[in-house]
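Take this structure first; my questions come after.
Note that this complex is displayed minus one protein chain, with the remaining chains in position.
This part shows subunit A:
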Amino acid sequence: MAYLELVRVAKQFGAQTVVDDFSLSVGKGEFISFLGPSGCGKTTTLQMIAGFLDPSRGAIRLEGKDLTAIHPAKRGLGIVFQSYALFPHMTAAENVAFGLDMRNVPRGERAERVRSALAMVGLAGFEDRHPRRMSGGQQQRVALARALVIKPSVLLLDEPLSNLDAKLREEMQIELRQIQRTIGTTTILVTHDQNEAMSLSDRIVVMSQGKIEQIGTPQETYEKPASAFVSQFLGKTNDFAGTIDRTVSPAQLVAGSWSAPAPAGLSGPVTLSIRPERIGFGDAGLDAKIITRIFQGNHWLFQCESECGPAIVIRQNDGKAQPAEGEAVRLTWRPEDMSMRARTGA
């Protein structure tokens, strides 16, 4: 049963539609990411759930109740902002205590909950620090503790890790996931970072230009992208122009000098998408020439010029000899490793 439900939600600013026809149902305890480039409407959607913006159309329900009818101050959601938005004139403990104070939690219980919330995010002993005297990572933890201490029905994270450096970001990702697993709060994360979305979420909502492109588990969206946008946005991909020829028997799928038996369904011009790590070098397949070869420790990255345009290939560094720059190769892949969609305008 859906815990948080968005039904055909849309938001317009004047004539501009920022979010359109957004429907999603989130299960209790689920970790969902809204993923997309800037301006895709993911933050707008989050702000509508938070109540800072009113949807132009559609309904948002939490446990069956209409959320849009409730004032943002009464929704009881925990929000972590991109800038953290900590109160600079209050200490870490006062920041965390603010939400409890608003709920008239008795003094003794308040102190105990503040202490355990700060301990949970690894900031025991930092109670009396002011935010401006803390590092970015510490401020981020205070913001998380402040959002979680009120036991929110849903935790909303607006690009919470984007202001941290790469190493700290990775640490916080792991920690965030552990905390979320431990306390089981339903969480929605807004991010433009596909790695972050994939490593944290149960399901990803990929958005582009105000519309949902795909909803699925990280693996589904990566392996079976529903659109060209999704496959391009989630990691690197190779798009080859191909044709399905149903005049011959059995029907053939052809891309340059690569061919395979055609699957049922599509016909005519198609686009094949293959992830670079799923392409191998073989005796038969797509003719290509290696332009550059880059060693990246645990793998090799090849940039090739193929019959069907530029191609990237990633090979594990398994100790075997790899083709050199300028060498002619043939690219092969298993039909089940590619996704295929009709090519229009060809």
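Note that in this section contacts are C-beta pairs under 8 Å (C-beta built on N, C-alpha and C of every residue); 3 or more make two chains touch, one makes a residue touch a chain; residues count from 1.
Note that in this section contacts and distances are computed from a predicted model.
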Query raised in the report: Absent chain per UniProt: "Formate dehydrogenase alpha subunit", "DNA modification/repair radical SAM protein", "ABC transporter permease" or "glutamate synthase (NADPH)"?
Result: "ABC transporter permease"
Requested in this report: Decide which residue listed in A:R8, A:H89, A:R107 or A:R246 touches the omitted chain of the complex.
Outcome: A:H89
Report task. Could you tell which one of A:K65, A:R132 or A:K320 touches the chain left off the display? Result -> A:R132
Report summary line: In the whole complex, of A:V18, A:I32 or A:A50, the residue touching the missing chain would be A:A50
Report summary line: subunit A residues touching the chain left out here are 50, 52, 72-79, 81-89, 98-99, 102-103, 130, 132-133, 146-147, 150
